[in-house]
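Removed from the display is one protein chain of the complex; every other protein chain stays in position.
Chain lettering (A and B) follows the sequence in which the chains are written, and residue indices restart at 1 in each chain.
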Amino acid sequence: MDFAFTEDQQELFDYVREFCDEKLKPYATEVDQKREYPWDQVNMMREMDLMGIPVSEEYGGAGLGFLEWAVIGELLSGACTTTGAVYGAHMLAEYPIMFFGTDEQKEKYLTPLATGESVGAFGLTEPGAGSDAGSVRTSAVKDGDDYILNGTKIFITNGGDAEIYVVVANSRPERGMRGITAFILEKGMEGFEFGKNEEKMAYKSLSNRELIFDNCRVPAENILHREGRGFQVAMETLRVGRIGMAIGAVGLSQAAYDAAVSYALQREQFGQRIANFQLIQAHLADMATELQAGRLLTYLAAWRKDQGLPFEKEAAMAKLKTSEVCAAVTSKSVQIHGGYGYCSDYPVERYMRESKLFEIVEGTSEIQRLVIAGQLLKEAQI
Amino acid sequence: MPIYIVAEECKGCKLCLPACPYGAIEMVDGVAVLTDDCTQCGACVSSCKFGAIKLERVEMCDVDTSQYRGVWVVAEVNDGRLADVTLELLGEGRQLADQLGEQLSLVLVGHEVEPLAEVAAAYGADKVYLAQAPELERYRTGPFTDVITGIINRYKPEIVLIGATGMGRDLASRIAARISAGLTADCTGLEISVEDRLLYQTRPAFGGNIMATIVCRHARPQMATVRSHVFLKPEPDHNRTAEVVEVPVSLDEKSIMTRIVEVIKENVDAAANLQDSDIIVSGGRGLKKADNFELIRDLADAIGGAVGASRATVDAGWIPAYHQVGQTGKTVHPKLYIACGISGAVQHLAGMGSSDCIVAINSDPSAPIFEVAHFGIVGDLFEVVPALTRAIREEFGG
Partner (left out) sequence: MRIIVCIKQVPDTTEVKINPETGTLVRDGVPSIINPFDENAIEAGLQLVEEHGGEVIVITMGPPQAEQALRDALAMGANRAILISDRAFAGADTLATSYVLAQAVERIGDFDLIFCGKQAFDGDTGQVGPGLAEHLGIPQITYAIDIEEVTDREIQVRRLLSDGFEVVRTRLPCLITAVKQLNEPRMPGLKSRMKAKKAEVEQWTCDCIGALADRCGLDGSPTSVMRVFSPTRQVEGERIEGETAEEKVCRLIDKLRDAQVL
């Protein structure tokens, strides 16, 4: 048992933290208000080699593990949640190609993703298929050596700005889940269009667009894994995606907590700093404790992934815990800030709005509980 | 520091002749020879392509310190006037010279600068070493180093003071390295230890968090660059006169390595304003965004001051870099410095810590800026600063 980072890891994280403090944090509010995809931040992540942390060096990655990917994601999210979200969503295209892709697919698609030359996105959710991933309606009909895709995906993070997409469609509707197939798509393919960008409660600059397939022709060689195995691709991707959500939530919680502590230490009421009041102290203690619990669950899930151990249950636990902690911590941070916390001059009101996302995407809290219970019961019966 | 020419290695190319500002090299039987006019300034050494001119360093402990007498100030001339820092140094130098019982001299190098000798006398100089040439019109490292090194070698001062300006720092470092003198940068305090005639030179280090007193025991002269606005400009006494020692120099543009292509006076308003202003109002990260600098400009406008800024705001692109106060920006010494939303990182304190009166407005009572502030207001700058602007306008009708 060892809770310490190695010297190399610590040095790496210190360096990324320095980058976050200097290049991301001061501009986070500006990034959010701009309502433009954060290309400057993406370019900086590319220059810093942050876009392919767990990808092997052979394919242009940093050759590190998912734990490093997780901690770095936490730092990015803590400094600029929008940038953190781009980083997390990018992995949803990178990981399935890394895990299931052929050598040719890796050469062609993983390398540009890992070097950051291209941004990735993952298309699963449809108007009628959210948590129920088995019911995707987007169809893929074989036509010679190609497949013709028709249908619509919604809420796709990085949609329209990403160049490489992993998309699931149903090529054999009669086979239900087993008819689902994953494809790698490139922006610019004929019949691959983008719909409207959603107006959201937060993450105003992050793109969440519709992907519209109108007789979009995709060569069979772009099938990821095998035909009919798309559901497996999606589930594997979501496992890592949940760690991605958890790190985002931990990073954001940390930022909200830090803001609360620094405010409590400077705000004076009744002739003293409000940090002196026990009710405030209780809030801070709860926030710190919950935050740390969520963080450790998240690191555990990432560590198990790196060790080659099953991590589905831990990833779901991490996602469930951290997203609920995030909602509570950001809300308490606003509370500690009082009236100022409700105003946009302070970032905590944004944190509170942003936190809600984590309880919804990549499986709602309700779904996470089902996943966890499913695993628990399976283990109990073995 | 003897210089000599190795006759066997001299090819007789005559390149060193124009390089000597004192015309002290002659050709004898096809070989360059140093004449008695040689000041050992070193200008010829790098002009020799064959390494025939050698410069030998005298060991520090071999220097006979008693041969070195008098306090010197090296003049900085801007637009035909002596720079303020030069006048301030004449004032301070006068006191040091009196304590040592020595003369105070000004080294005046330039083109048609002779009238400034009278100014130097009025501000306390007993003697002016005057070297003039068209090539010395504007400061350049090479010829100024050669000429002034020559004067130092010939007349051997005990102390040489130069303003810690762009020019002073460029020049002093070069001279000190050439003559192996001790040089202390950016002094804010000078003191004579009368019994051993040493100059105690005090300077800030670590961005002003630590003061160090430096001495130079064996090498001579004792050289220091001194910050501007540290010493007071003395009252001129126009009845004083000074002996002018003309130092004849002859320079050849062709043997000067550096050429000035263009001089651009710019940002003079903002830059000069900041360093010359009696009042500075500065904004920091607490302003939260660029637009809020209006609050600072309003207050500066009301109170008749210049606008300063912390590094964080400059880095964030809220305000141009020439407003930056601090270690990587400008060092200022106004009568009143109002810091608004500036936490007071040590680099910032290094740039403004010596202001006569510092007012800090910050919502964080533990901000380090309060440690140096004479008056501190803990509060929201978005309330306090506009209130102060209004109050000043009402009070002084600004």
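Assorted remarks:
Just so it is clear, a contact is a pair of C-beta atoms (placed from the backbone, for glycine too) under 8 Å apart; a residue touches a chain by one contact, two chains touch by 3 or more.
Predicted, not measured: the structure shown is a model, and the values here were computed from it.
Across B:E9, B:D98 or B:E371, the residue that sits in touch with the chain not pictured is B:E371.
Taking the complete complex into account, B:T165 is the one of B:T165, B:S277 or B:T313 that touches the chain left out. Note on the undisplayed chain: of the listed residues B:G91, B:G142, B:P157 or B:G308, the one touching it is B:G142.
Check B:C20, B:L136, B:I159 or B:V384 against the missing chain and you find that the one touching it is B:V384. In the full complex, chain A makes contact with the omitted chain through residues 12, 15-16, 19, 23, 44, 47-50, 53, 57, 62, 64.
By the touch rule set out above, chain B reaches the unshown chain at residues 45-46, 57, 59-60, 78, 140-142, 145, 165-166, 169-170, 172-174, 176-178, 180-186, 200, 204-219, 257-268, 271-272, 275, 303, 321, 327-328, 335-336, 345-347, 353, 356-357, 359, 368, 370-380, 383-384, 387-388, 391-392, 395-396.
To be clear about the criterion, only the chains that are shown with their structure count from here on.
Contact residues on chain B toward chain A in their complex (touch as defined above): 288-289, 312, 315-316, 363-366, 378, 382.
By the touch criterion given at the top, residues 26-27, 29-30, 262, 265-268, 273, 345 of chain A touch chain B in their complex.
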